[in-house]
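Notes follow the structure.
Excluded from the complex is one protein chain; the other protein chains are retained at their positions.
Note that the chains are named A and B in the order they appear, and that numbering of residues resets to 1 at the start of each chain.
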Amino acid sequence: MSTPLLQFQDVKKHFPVKRSFVEGLVGVKPKYVRAVDGVTLSVQEGEVFVLVGESGSGKTTLGKLCLRVYVPTSGKILFEGRPIAGLRGEALKKFRRSSQMVYQDPVAALNPRARIGDAIAEPLKFHGIGSPEQRKERAYKMMERVGFDPPEEFYPRYPHELSGGQRQRVVIARALVLDPKFVVADEPVAMLDVSIRAQILKLLLDLKKEMNLTLMIITHDIAIAKYFADHVSIMYLGKIVEGGERETIFRNPMHPYTKALFSSVPVPDPEAARDRMIIKGEIPSPISPPPGCRFNTRCPFVFDRCKTEEPPLVPREDSHLVACHLYDKAP
Amino acid sequence: MEKDSDSRVRPAINFFMTLPRFGTGGKMVVIGIAIVVFLVAMTVLSPVIAPHNPTALSVGPADSAPSWAFPMGTNRLGEDIFSRMIAGGSTMMEVAGLSVLICFLIGVPLGLVAGYSRRMIDSPLSLLMDSLYAFPGLVLAIAIAAVLGRGVVNLSIAIAVVYIPTYFRVVRSQVLTIKELPFVEAVKVEGGGTLNVLFRQIFPNLLPSIAVIASINVADSVITEAGLTYLGLGVNVAAPDWGFDIYYGYQSLLAGAWWTVLFPGLMVVLLAGGFTFIGEGLSEVLNPRLRR
Partner (left out) sequence: MTLLQVQEVDVRYKTLKGELKAVQRVSFDLNEQETMGIVGESGCGKSTLGLALLNLMPPQGKVTHGKILLDGEDILTLDKEQLRLARGKVVSMIFQDPMTSLNPVKKIGDHFVEAIRAHDPGVSPKDALEKAGKILEELGMSSDRLADYPHQLSGGMKQRIMIGLGLVLDPKLLIADEPTTSLDVVIEAQILDLLRQLKGSLKLSMILITHNLGVVAEVADKIAIMYGGEIYELADTRALFRNPLFPYTQLLLKLVPNVSQETTSLEWIPGSPPDLSTPIPGCKFAARCPMVMEVCKKSPPAYRELEPGHMVACHLYDGGKK
């Protein structure tokens, strides 16, 4: 197996909760939001890696860590075998060229005062690629590829003149104009109408094939994992609880949280059996995660060991990783 | 709110052309601009259109009431008030304009820096600005003017100092909001530097708010300048000046010559009002008030 494109080695990212001035003075210990709390994973080159998690799971933070928007509190992130935390200057610029992001909210992700064509060409400017005319040409090409036909007509438009789907295409074009190797898409279609979601996702995947990208899609929508993933990882409260090939995960979900997730999706069939796994309660606060297995407060299969000992993420069959005491064959 | 709502309102870029459609706000802006343009044009063309030389003494009898020969009457020195009204705005406009420029050049960058930087830089700056802001405006302006002395530039500085904190605050709070938006982060991920973020991403999005503040600010400057002149801290005694006329006309007023004070007063109000209309109108257009 070749070197994975991206690797996380026990990565943690903790955000300090701001103390008031008085608290700081008195010496009250700062609390931390443990958004990502010990994640190890690898993304292979050329695959579609889908990270599934609900709000509060830390998935967005993980995405931003991949792109060095944040630097890990501890642990290492390796891109093409090299750690990205210490990159500076030219090396950092090179990294930026190779890794880009597609954002969730197409309205907030575009500068309302910039023409969309300029927004797409802008990354080229930052890296000093080509002359202004060449950059424009490249922007046109990218716009055509994402479906703006003719691109010249759309170049001078402003975001508010476009529909939601069109704006998201601009966001995608902007992310791909640098010809990156790795793209992180954080909920790329969550804010779009149901009827065009698949269209945009298909676009993303077609472009992935054409441009030889490695794609990480972060989402809470299981369907996206089911239809597009090569690899699926499930995240809960800062940790990965299950991970593996798509087929394996969907055929045989092992972690109770994964099972609950799958059974929670509303099924468009009134006849379908309603034997859902309804889990009670809410996701605990990432400031003080429960001791032992983080899911123990809501798990229908919880037993004593779960409350004291945190289960490690280990392979149970082939490359199917699970972090759950239920599968521990040890005494 | 439904997802993917395309009806989200964004300030139109070519808003001058669409202004009237924006209802009350738009109309106010148009009226305001019309007033200001008219007054500026009038002042600029004054050497040509004023019937009499505004500084010529005794063109008519002293303190005479409005008549056909002198539509606004004459003042104590026998100068034609009508001509003085046409020509008297220039100093005021100069001072107002210059003070806004100073405010902009100092208040906006400081606001940008404070909003974008860490607490270490932001806190002391904010503290300084808050202290200045706490001073009653006119008192501060008087104090500074007294120290610096007369002259257009000095007066402009005196007024500017009073208003810089307002620009600073507005810009800073906007920056705090905007910098959290994804498109700013996107620029960093693309490889853009801090300067680009500040000037090409954040700054253009501040312009609407700055325009509003500037308009109201100019209106305020006009009044402050008039006040300072009235108190004798004004600029050039020789050139016609509305503020000065109010000051000087006070004595004539006591003798019953109301026209010596009314007309200059009206002109000041008109100029300030014009700018206020622009500012308030812009504010309404850009931030449509919640409808009932």
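Just so we're on the same page, a residue touches a chain if its C-beta (ideal position, glycine included) is under 8 Å from a C-beta of that chain, and two chains touch if they have at least 3 such contacts.
Predicted model only: the values in this text are computed from it and were never measured.
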item	value
Contacting the left-out chain in the complete assembly, out of A:V11, A:M143, A:A173 or A:L261	A:L261
Which of A:I196, A:V302 or A:L326 contacts the chain that the document leaves out	A:I196
Selected residue (touches chain absent from view) among A:A91, A:A223, A:I287 or A:V314	A:A223
In chain A, positions touching the absent partner	54-55, 163, 165, 193-199, 201-202, 220-223, 226-227, 260-272, 274, 276, 278-280, 282-283
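As a working rule, only the chains that are shown with their structure count from here on.
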item	value
Parts of chain B lying in touch with chain A, wherever the complex brings them together	3-4, 6, 8, 10-11, 13, 181-183, 185-193, 196, 200-201, 204-205, 207
Touching residues on chain A, where the partner in the complex is chain B	67, 69, 93, 96-97, 99-101, 103-105, 107-114, 122-123, 126-127, 158-160, 163-165, 174, 178, 191-193
